[in-house]
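One structure, pasted below without further comment.
All protein chains but one are shown at their positions in the complex.
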Amino acid sequence: MELFGAIVTLAGSILLFLGALGILRMPDVYNRMQAGTKATTLGSILFLAGISIGHYECGCFGKMVIIILFVIFTNPISSNTLARAAHFAGIKLTSRSVKDDLADDDLEKKGEEK
Amino acid sequence: MIFALILGFLLLIIGIYGMLTQKNLIKIIIGFSIVDTGTHIIIVSIGYIRGKTAPIIDSGVDLKNAVNAVVDPIPSALVLTAIVIGLAVTALMLSFVIKLYQKNKSLSIDDYQELKW
Amino acid sequence: MISIIITVLGVVMILAAFLAIRTKNLLAAIISAGVISLLASVIYLMLAAPDVAMTEAAIGSGLTTIIFIFTLKKIRKGDLND
Partner (left out) sequence: MADLIYNIAAIIALAGIVLSFVRLILGPTAADRAVALDGMTIIAISLIVFIAYYSNRVIYLDVAIVYGLISFVGIVAVARYLERGI
């Protein structure tokens, strides 16, 4: 049981590392946000679950569940707000991207108002 | 813990260097905040004893020899007060910056020479 | 293990302090000050002071960043009006 928890923790930490590598290597802000939010959310969930599985006698399941719920609730909020702010602050997409849905929505909305 | 002590002194030196060499008012306040953090780390690391744990009695600490198992709780209590007062001092300095900017439209400290004589 | 973590985080904190002092961009300096508070909270936890770590996480990393950004917003708004 303890070894299983340790392996889950190792998988979580590798996901955290890959998320940080994505933050370093991706070409523009939106791709970095994708890597830095999704991978690190799953990685931290696996890290916390692995420690609470490996030490099931410590009686810390409740607190671990609360921490995981907070991570699940707050991480998409900050990511969404940041992506929207970056779009409205005028940061360009990278040259290899093919579609920008939020800009298309803005154009349609302005057309309807006129 | 010698590493934390060295870290605290380095942060204090960097903060004082920033406060003395920068011209921007907000940069000076950021240097003050770094000095604050450095002194807090120094005080907490003085109270740490290697191999002992936090002074909170629960299932992790045996009640019979709790005196021999915990670190000194006084420095952490002092630092707890100092953090809150540091926030208040920072907020006061930032409000002064806002009032000075509304008066003179400048953030550089070279433009404020009323107290030189 | 504790010594390794303190050494790596300490090097990162000192580099962040240099970045906060030397950069020209005010927003980058404020974010670097936030990073210093964030890592200081982990170091307090390793020095066996969880109450100080909790207070630093709430006040140093959250509230100080917010009041710095509020000041920056006030200053820029005055710029736009005049």
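Think of it as A, B and C in the order they're written, each chain with its own count starting at 1.
Quick note on the criterion: a residue touches a chain if its C-beta (ideal position, glycine included) is under 8 Å from a C-beta of that chain, and two chains touch if they have at least 3 such contacts.
Predicted model, so just to flag it, every value in this text is computed and none were measured.
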Omitted chain's touching partners, listed by label: A, B, C
Where the missing chain touches chain B, by residue: 53-54, 56, 58-60
Chain A residues touching the omitted chain (full complex): 2-3, 5-7, 9-10, 12-14, 16-17, 19-21, 23-24, 29, 32-33, 36-37, 40-41, 43-44, 47-48, 50-51, 54-55, 58-60, 63-64, 66-67, 70-71, 74-75, 77-79, 81-82, 84-86, 88-89, 91
Chain C residues that touch the omitted chain in the full complex: 1-2, 4-5, 8-9, 12, 15-16, 19, 25, 27-28, 31-32, 34-35, 38-39, 41-42, 45-46, 48, 50, 53-54, 57-58, 61-62, 65-66, 69-70, 72-73
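As a convention for this text, only the chains that are shown with their structure count from here on.
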Chain-level touch network, classified as line, ring, star, complete or other: other
Centre distance in Å when chain B and chain C are each reduced to the mean of their C-alpha atoms: 11
Euclidean distance of C-alpha centroids - chain A vs chain C, Å: 22
Footprint of chain B on chain C - complex, ascending: 3, 6-7, 10, 13-14, 17-18, 20-21, 26, 29-30, 33, 36-37, 40, 43-44, 47-52, 55-56, 59-60, 63-64, 67-68, 70-72, 74-75, 78, 82
Complex interface listing, chain B residues touching chain C: 1, 3-4, 6-7, 10-11, 14-15, 17-18, 22, 24, 26-27, 29-31, 33-34, 37, 40-41, 44-45, 47-48, 52-54, 56, 71, 75-76, 79-80, 83-84, 87, 90-91, 94, 97-98, 101-102, 105, 107
